[in-house]
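My structure is below; once you've seen it, I'll send some questions.
Every protein chain except one is present and positioned as in the full complex.
Think of it as A, B, C, D and E in the order they're written, each chain with its own count starting at 1.
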Amino acid sequence: MSQDHPSGLSHLDSAGAARMVDVSAKDVSARTATATGKVLLSAETVAALRGEGVPKGDALAVARLAGIQGAKRTPDLVPLCHPIAIHGVDVGLEVVDEGVLISATVRTADRTGVEMEALTCVTTAALGLVDMVKAIDPEAVVTEVRVEEKTGGKTGDWRRSQ
Amino acid sequence: MSQDHPSGLSHLDSAGAARMVDVSAKDVSARTATATGKVLLSAETVAALRGEGVPKGDALAVARLAGIQGAKRTPDLVPLCHPIAIHGVDVGLEVVDEGVLISATVRTADRTGVEMEALTCVTTAALGLVDMVKAIDPEAVVTEVRVEEKTGGKTGDWRRSQ
Amino acid sequence: MSQDHPSGLSHLDSAGAARMVDVSAKDVSARTATATGKVLLSAETVAALRGEGVPKGDALAVARLAGIQGAKRTPDLVPLCHPIAIHGVDVGLEVVDEGVLISATVRTADRTGVEMEALTCVTTAALGLVDMVKAIDPEAVVTEVRVEEKTGGKTGDWRRSQ
Amino acid sequence: MSQDHPSGLSHLDSAGAARMVDVSAKDVSARTATATGKVLLSAETVAALRGEGVPKGDALAVARLAGIQGAKRTPDLVPLCHPIAIHGVDVGLEVVDEGVLISATVRTADRTGVEMEALTCVTTAALGLVDMVKAIDPEAVVTEVRVEEKTGGKTGDWRRSQ
Amino acid sequence: MSQDHPSGLSHLDSAGAARMVDVSAKDVSARTATATGKVLLSAETVAALRGEGVPKGDALAVARLAGIQGAKRTPDLVPLCHPIAIHGVDVGLEVVDEGVLISATVRTADRTGVEMEALTCVTTAALGLVDMVKAIDPEAVVTEVRVEEKTGGKTGDWRRSQ
Partner (left out) sequence: MSQDHPSGLSHLDSAGAARMVDVSAKDVSARTATATGKVLLSAETVAALRGEGVPKGDALAVARLAGIQGAKRTPDLVPLCHPIAIHGVDVGLEVVDEGVLISATVRTADRTGVEMEALTCVTTAALGLVDMVKAIDPEAVVTEVRVEEKTGGKTGDWRRSQ
């Protein structure tokens, strides 16, 4: 494969052209990644999601499934991502006063890390949730989406510093 | 179609079950939506994207295309979104000191608004960008993704208040 | 376009070759189709879905969303189906003693009927449900999937005779 | 990963929330699954499929390919299915007096069973066939879709009891 | 929408950034496009496709369906293509001494032309065919894929000059 870009951007070759980096020589190993994010919502929407005074519905289930299915679509969405075998996905949704906290853990036994899958899971869960509430809360905001932790692979475990 | 959920969550019926709301009686009309978001990056990454001292590469083009293609995948990603005809997408990417500002405008002449398409465009552009830089900037954060403005449709024009 | 096959199979030309039939001259009109089906389950599984003695979970919501999303994927799954604008989907799931009754109504304002979309909705809801219960009920059966009723279009309303 | 739901529904955690079960610790092993189903058709349609008096066309080939391609789309359609490597698919279609008998065998060397892939293969083949004949046979019924047999994996071989 | 690129490349804005051009103000009108191409094959392969001495099989049907389904996937494959409603597809395959001649006509009543859909149809039919024969003909070549003719739309009818 072609040489790396001097900037350190690994998905570019020395001339700056995009490529899918060769990982065929990497070992298959167990890897996980956890990402988190928030959807900021109005007090009225938070009450609706908590089912205050009304039957609780499928809104959170829709967001959870959007996240799980979004994780599977990562190589369709992120142009230079490798198609990899996702072996487990857990999505956590917690309704708090300011909105909904989302966390996602993705597991694989494959040749690359799954942080993009975890981030895609959080963002698609967030999009699924915003779609459910947008009629009553057009000012919803998706925010602070980030990788918290990775395990496995050659570079070993990593945890966010801040 | 079944009655609405008392919470005002339009994608739930009166029992709380998810459904795709019937829009077949709505008029086809020109509509637009604009959404924005940010990717917070390290100073080193910002320098690499600006091409300081190295050839500028495809990184921003990858993010832009991820956004445009993501907008087209909205009904695949957001479970209750209608598949609609997208008639135009513009993605703006501005490299600033703290990272990259993303804005997306989606246009259609169809029966529903395109705010979910605009939000999906911003988030997939952001994911595409994070993937490009993650080797040198694992702490990148996608933040403040939100609808800024909508035009057209029966409810008329709307602009974010804050 | 080429002539029709003498058998009356409209998706074949006179030589028997598959084609996507030209509908560009058909009128856009409001159309609906309703299909139904059943998933036959063990008594133990029916009890689990009813939440007898245990917290009710997302199982039926998963099946409902699989159905709605499956309806949107119809042109990907059925080779000669036209990609059409789906404008509304309702999925009904009723837990009965022998299993789960599924019904789906799909609405559009487009140039072709939506009976394939309604059938695809029922079958993907059924597949989603079988997947949820297969660990405890490997003998689940999907059965009697069929169109019940159509409205709209040039041929007018139709209702199953038996 | 979170604890299992008390109902035994393995895709739900202890609180009833949907998740993709972690299989990363399972062994890669050769597995097969066979599913069957029927499409009930009118005598006129059966004659057309048999090519009585008219040239036989692509109708069965369309159904067969719909089935093979449907098997590949299983993780897109069944929300909590793992994306797995399908290593072989055989679809059998037999025209009988009451309609068409469908059988599908899916093979893999991966970490999970392929019964959902076999069921999806049968149902998409059935949908492809119904679409071909619906102009002359709107009362076609897809019925008795079920897993017949599985081999491989930790739980070993399984064959339907009834 | 942003201004056009001085080069006349309509999918680039004045700064050279990719965009999906706004077509929401264009009229819905009937349009067609026809494209052709060739797959060059060995004499042995041509004999196999003609069924000389052996039962003719599904090989050409596979190519035809790959083409029809490929036409539907155009907006997934061509980054800046609008998702449009395809209303009819005819694929012609003629086995000649040097290989297979492919032609495809795509019809729509929508806001943009369908020449990319016709080209995608020809190339995916060609890929489907090459896949069928590659075990006996690894030197197969896909060649001379081009638009022959377009009708409809504001620019009117066009026919290839050479």
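Heads up, the rule we're going with is that a residue touches a chain if its C-beta (ideal position, glycine included) is under 8 Å from a C-beta of that chain, and two chains touch if they have at least 3 such contacts.
Everything numeric in this text was worked out from a predicted model, so none of it was measured.
Looking at the complex as a whole, the chain kept out of the display touches A, B, D, E. The residue from A:G37, A:P79 or A:G153 that touches the chain not shown here is A:P79. Of the candidate positions B:D22, B:D58 or B:D137, contact with the unshown chain belongs to B:D58. Even with one chain removed from view, chain E keeps its contact list with that chain: residues 5-12, 15-18, 37, 44, 48, 51, 53-59, 61-62, 65-66, 69-70, 73, 76-81, 115-116, 119-120, 123-124, 126-128, 130-136, 138-147, 150, 158, 160-162.
If you put the missing chain back, the residues of chain D touching it would be 30, 61, 64-65, 68-69, 71-72, 85-91, 93, 107-109. Across the interface with the omitted chain, chain B contributes residues 58, 61-62, 64-65, 69.
One rule holds for everything that comes next: only the chains that are shown with their structure count from here on.
Common neighbours of chain A and chain E, by the contact definition above: B, C, D. Traced through touching neighbours, the fewest hops from chain C to chain E number 1. Counting the residue numbers used at the interface between chain C and chain D, over half appear in both copies, so the two copies meet with largely the same residues. For the pair chain B and chain D, the distance between C-alpha centroids works out to 35 Å. Contact with two or more other chains is made by residues 17-18, 58, 61-62, 64-65, 69, 76, 79-80, 85 of chain C.
Contacts between chains form some other arrangement here, matching none of path, ring, star or all-to-all. You'll find the chains touch as A-B, A-C, A-D, B-C, B-E, C-D, C-E, D-E.
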